[in-house]
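Here it is, the structure, as structure tokens.
One protein chain is absent from this view; the other protein chains keep their places.
Going by the order they are written in, the chains are A and B; count residues from 1 in each one.
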Amino acid sequence: MLLVRFFPREFNFFDAFDDHVSLAVEAAVFFKDLVSKREVDEVALGKMQTIEHQADEATHIIIDQLNKTFITPFDREDIHALAKELDDIVDTVATIVNRMKVYRLTGPNKNLIEFAAVIEESVRAVASAVQGLRHVKNAKAISKCCVEINTLENVGDSMRDRVLAELFEIEKDPIVVIKWKEIYENAETILDICEDVANVVESIVVKQA
Amino acid sequence: MLLVRFFPREFNFFDAFDDHVSLAVEAAVFFKDLVSKREVDEVALGKMQTIEHQADEATHIIIDQLNKTFITPFDREDIHALAKELDDIVDTVATIVNRMKVYRLTGPNKNLIEFAAVIEESVRAVASAVQGLRHVKNAKAISKCCVEINTLENVGDSMRDRVLAELFEIEKDPIVVIKWKEIYENAETILDICEDVANVVESIVVKQA
Partner (left out) sequence: MLLVRFFPREFNFFDAFDDHVSLAVEAAVFFKDLVSKREVDEVALGKMQTIEHQADEATHIIIDQLNKTFITPFDREDIHALAKELDDIVDTVATIVNRMKVYRLTGPNKNLIEFAAVIEESVRAVASAVQGLRHVKNAKAISKCCVEINTLENVGDSMRDRVLAELFEIEKDPIVVIKWKEIYENAETILDICEDVANVVESIVVKQA
């Protein structure tokens, strides 16, 4: 057991994070395709749940190995935070999809299409940043991704303010306001989580410098 | 002072967690009884606040001892997370009770009765899992509790989706929608927190293996 702890031959945290962040990208791409459709059907909901469960599993594998492993490629709390936040990205996409179904929202909604495009861009930058952690020499490229993620978070803030102002000004049905307010806020939250990932990634890079 | 730090004779973290988790069970049982009544009166609110304050106190005692103690039975960050999340269970039950009073909700509401039953079940499983931490030989029984907690969280997700869909379809008064949406979402959140506790407990067990 002790030997396994010190020499976990078969487990590579970088590979595990590559798998994890690929699921986040898959969720973002799926979401972008979905919001251009008329509605969320059972097939789409099932597909989303599959990605969500795979991301849960990927998180669980990383945390479990972290608990069993003595020597890690970067700080334990950063591994923990990274796994948790990549999972949060997928969970929040899944929450939106779920609510679109529960609220029987029909589309396509041009604001959500815009959000989904920014989300995909940001999650792809997250993927590049996380994949870059494998080599210290990538520091500059990683930093560029993090700057992009921060910019996209600001874009998301402005978008949310604009679409909420519009929603409260134009929409007269309070039930519709409740539904879309929640969807838009969750969409913006995904960009916040991407920014949290960027912060963890930057911490890891700084510590390795 | 230093001697006290190294030999905290009188403090036992397992006893303290037993006390803490008993308060979570007390809150869950109280909540289950309450939701079968017509309304939340001052007496019920007072009883709930008493449990909440006791849980705050239990949390405070654990964190305080953690800060004063050098050697702990399991990882410091797990003790911290466990104390925090048990407190969150009680706080969220208290939030629901409080809002039922503030919103002058009258019942009984069959959906909330269903939620309260699942919550009680989950919190009892949380209690068994936490109490099991005292002995490494309980690993299998603890694992069984954690699986149950995860299952109940899934049950809660489906319940929330069903009752929210129903609420938005049937209820025409937006103010009523706002009130019950919040109550149902908080009820489901308690099951999420139970799952978080299960994750911490599993981490502790894995590290001790």
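Here is the rule we use: a contact is a pair of C-beta atoms (placed from the backbone, for glycine too) under 8 Å apart; a residue touches a chain by one contact, two chains touch by 3 or more.
Predicted, not measured: the structure shown is a model, and the values here were computed from it.
**Student:** Can you tell me which of B:67, B:106, B:158 or B:208 touches the chain that was removed from the display?
**Tutor:** Residue touching the absent chain, from the options given: B:67.
**Student:** With respect to the chain omitted from the figure, which of A:47, A:68, A:84 or A:181 is a touching residue?
**Tutor:** A:181
**Student:** Even though one chain is hidden, which residues of chain B still touch it in the full complex?
**Tutor:** 1, 63-64, 67-68, 77, 98, 102-104, 174-175, 178-179
**Student:** Taking the full complex into account, what residues of chain A touch the chain not shown?
**Tutor:** 77, 161, 164-165, 168-169, 174, 177-178, 181, 199, 203, 206-207, 209
The rule we apply is simple: only the chains that are shown with their structure count from here on.
**Student:** State, to the nearest whole Å, the distance from the C-alpha centre of chain A to the C-alpha centre of chain B.
**Tutor:** 27
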